[in-house]
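Each remark here refers to the structure printed beneath this line.
Apart from one protein chain that is not included, each protein chain of the complex appears where it belongs.
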Amino acid sequence: MKRFEPRKIGLALIAPAVAILVAFLITSLVLLVMGDPVMDVWRTMFQPPLPRHYVAMLNSATVFYLSAVAVAIGFRMNLFNIGVDGQYRIASFAAAVFAGQAWLPGFLNIIVAIIVAMATGGLWAGIAGYLKVKRGVSEVISTIMLNAIATGLVSWLLAKARDPESIGSNEVHTRTIPESSQLEGLALVPGASQKVYTLLLLAILVGFAYWFVLGKTRFGFDLRATGQSETAAVASGVNVKRMTMTAMVLSGAVAGLVGMPLLFGVYHNYGTTFQPGLGFAGIAIALLGRNHPVGIAFAALLWSYLEVQSNALQIQAHVSKEIVFIIQGVILFAVVIAYEVVRRAEVRMEQVKVARELAEKEQTVPAGQGASA
Amino acid sequence: MTAIAPEAVNAIDNSTYVVELEGITKRFPGVVANKDIEFRVRRGTVHAIVGENGAGKSTLMKILYGVQRPDEGTITIAGEQVDLHSPADAIEHGIGMVFQHFMLADNLTVLENVVLGAEKHYGIGDEARARISEISREYGLDIDPDALVADLGVGARQRVEILKVLYRGSKIIILDEPTAVLVPQEVDELFDNLRELKQEGLTVLFISHKLDEVLRVADEITVIRQGTTVATVDPKNITARQCAELMIGSELPTPQTEESTVTDKEILRVENLVLRGESRSILDGVSFTIHAGEVLGIAGVEGNGQAELVEVIMGMREQDEGQIYLDGTEVSTWDTRRLREAGIGFIPEDRHRHGLLLEAPLWENRILGHQTQKPNVTSAGLIDAKAARADTERIIAEYDVRTPGVDVTAGSLSGGNQQKLIVGREMSHHPRILVAAHPTRGVDVGAQAGIWDLMRAARREGMGVLLISADLEELIGLSDTIRVILRGRLSDTFDPEKVTAEDLGAAMTGADEQASPPPTDVAHTTSADGQEWPMKTNQQTGQQQADQHHDEPGAEGKPL
Partner (left out) sequence: MRQTRKFAAVVAAAALALTACGSDSSEEPTDTGTADGTATSSDTAEPMSDVKVGMAYDVGGRGDQSFNDAAAAGLDQAVAEFGIETTEATAVDGEPESAREERLQQLIDAGYTTVIAVGFAYAPSVAKVAAENPDVHFALIDSTDAEGDNIANLTFAEHEGSFLVGAAAALKSQSGNIGFVGGVQVPLIEKFQAGYEAGAKEVNPDITIQSTYLTQPPDFSGFGDPAKGKTAAEGMFQAGADIIYHAAGGSGGGVFTAAAEAGKQAIGVDSDQALTAAPEVQDVIITSMLKKLDVAVFEFIKAEVEGNFEAGAQEFNLAAGGVDYSTTGGKIDDITDQLDELKQKIIDGEIEVPTSPAG
């Protein structure tokens, strides 16, 4: 049918492609101005990755993906959940504490810990949702503040929930989860000793669920309708307040999953070195991926590609890997502009198309068909 | 059809032309813009530009006012070919524009508004004040330079806009749909003003799609259809009907009430709705009943509570007092979704804000508002895209929605087709009552007729309709009963068979209740509500209204 128009898809891909190109140009310019070896940088960035790099990319992309989906749920209804960062940290902490107690055996422990993480993340995000619905507090403000509160709260609780064995070490962390509940990983990449997070599967599942719930269910329709036009949604019978609350909690619950691959696949406890900042990466990736489940996956892979490939920059090109932040930042900046340009182009294209097709129709059907009865 | 034009134009001496457009073409992707626009305007005349919505009138005016530049063609002002780059250019050439939406600062005085941006002409002090008074006197505009704009009525504000243009020395004044915001009496006043201007040697370009008005005031009429000038005609030699046929290129429909289908089965009863605003009640004891097969028309100047009444009935807003009954069941506290499921169809006033998802495809818009109903969803609560698409195809065919398919976005359709989609969608669920707010606003004539037909068909099938409209013709043509809303209160009923637009206009502005105490006081007294309306109207309407008391038992209401 008309749903797969190559021209439209082409247009959709042009935007990110242009954005990436612009990012590389600007970054090259920055390198040039700073007197850094431009070609060395790109040679390093684009050298063929080793198998272990593919593993690292997949692993990074997994957490990026979860984070971006969490953000995208909010974006789809015009909610800016800036708080994914705090939500995943507090949720990871709660799950780590729970799993570390080893109340449940093996796999069951993992499942319940994941549920704990979702509940915690959802609850934390729910605070912002409640404030928005009941008090009209902008979720942007409240989630940013909740991030700061989460940092403090986790530090404070971490001191209380500290693994007695880690006293005297600089790495403060919760009780390590029992080995039976650790996930060794999947040997997906041939030639790499490192394993891909088992919870990559969880990310795929979340992606599928996101696609299904938003695209196929009534709830998803209501959510999208609210995002596109709150006024129209209200008139169509959507309870926007309830929707805001639900979307926020759902976003937080998915945010709660962000730390799970890390918890069960790498750290096995929540400690001071648990990777921060993933929630912010998620915002960028959701934007880049246009809130589309597949788009986000590509964006997450691009992000992790840049991240992993940048590790060699210092050693091979003698350029700080922070240059990647410039690339990522410019990509984001360019992509937001490019998407808007493309969106307008699409609207125009469609108007032209509708006008043209109607004109053709008019010509085939002689005028004067009059009004319908 | 076009036969009238060329000779009529050629017959007149070129030297008197103050505006000449030749071969003006403007291309916009997807929009009917202008192609080969050609007409001439004589000095000291009112020249009307008429055409359907979307025919290209606005683009043409923007070109003439320097907002947009034509791709081809020439503009000649007073014999001199000009190139207008900006409104400033246009003003320099003596062209002024009065927009449909006024651009006045409410909290400033007339003087301040007029001199704003035109300080170089007469300063900002007494000289300016004197000049304003002089213009006001000269053209009979009746404007006090020191009045606060916030205190002025719509008609007066429009005159301030005209004054602004004159103050800047314009000799050619473009009026974009000037009567859209006016009640009939104000229209008359405006036309008197236009005649004054004309006598003083000014030229008026009058854009409208209301033919009866155009015929009354214009010296010449240029008709635009699908972006091009089809004819320039003399209003003396043409009827409104002929003119309309030029506009749409085919025969013209009119709203005409058919035989009454009103039954005594009560569908919707609203009792004493009160909605309090910040300083006064927005809805002040509104009560009415709609029976099966009845169209209740509500007339009123915008901002008198119509929009809020709709919102309360639709459950989008909670009333402070009062009850709503649907088919005898109290639904006062139901939410929107439940009400829609219970059979209230809704054609919102602003279809872009409340009726459609402009960026979503048509088939998703077909689901909107009926997310819980077949065929849009399966029993498992999943969106049934296939069925929804198929049903959208049916609506497109049945309701003559002109679109290449169900996958184009709603935003790419013309206003009329968007509206037909909404009407088709609402009708598809066989509502018991249809709440229709301005159902033909911004819709072209062809679609308008279609929508009227649909509403009449619905009424025949026993549907109740609450019709809110600013188009008095439409109200009179479609309604079984008409009531006027003013400051949140409903008048008694008017019989559409007997009432005239002037009567309604009087009721809408409160011109018929000069003797009554201020409404804020009345709101809290018992019997004044609704009752005072027919009592002190102007003479012709008095007895008509008195006749109609009997068929509206809920009308008295019980305030507080």
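Order of writing sets the chain letters: A and B. Residues in each chain are counted from 1.
Just so we're on the same page, a contact is a pair of C-beta atoms (placed from the backbone, for glycine too) under 8 Å apart; a residue touches a chain by one contact, two chains touch by 3 or more.
Note that this is a predicted model, so its numbers are computed, not measured.
S.K.: Could you run through the displayed chains and say which ones the absent chain touches?
M.R.: Hidden chain, whole complex, touched shown chains: A.
S.K.: Identify the residue among A:Gly10, A:Pro105 or A:Gly277 that touches the chain left out of the display.
M.R.: Touching the chain that is not displayed is residue A:Gly277.
S.K.: Any idea which of A:Ser138, A:Ser155 or A:Ser180 touches the chain not displayed?
M.R.: A:Ser155
S.K.: Touching the missing chain, which residues of subunit A?
M.R.: 43-44, 47-48, 50-53, 56, 59-60, 63, 89, 151-152, 154-156, 158, 167-172, 191-194, 262, 266-267, 271-277, 307-308, 311-312, 314-316, 318, 320-322
One rule holds for everything that comes next: only the chains that are shown with their structure count from here on.
S.K.: CA centre of subunit A versus CA centre of subunit B: separation in Å?
M.R.: Those two chain centres are 46 Å apart.
S.K.: Using the touch definition from the top, list the residues of subunit A that touch subunit B in their complex.
M.R.: Within the complex, subunit A contacts subunit B at residues 1-3, 215-222, 224-225, 228-229, 231-232, 234-239, 347-355, 357-358, 361, 367-368, 370-373.
S.K.: Given the complex with subunit A, which residues does subunit B contribute to the contact?
M.R.: For this pair, the touching residues of subunit B are 29-32, 249-251, 253, 314-316, 335-341, 346, 348, 350, 353-360, 364, 367-372, 377, 381-383, 385, 398-400, 402-405, 407-409, 411-413, 446-447, 449-450, 453, 457.
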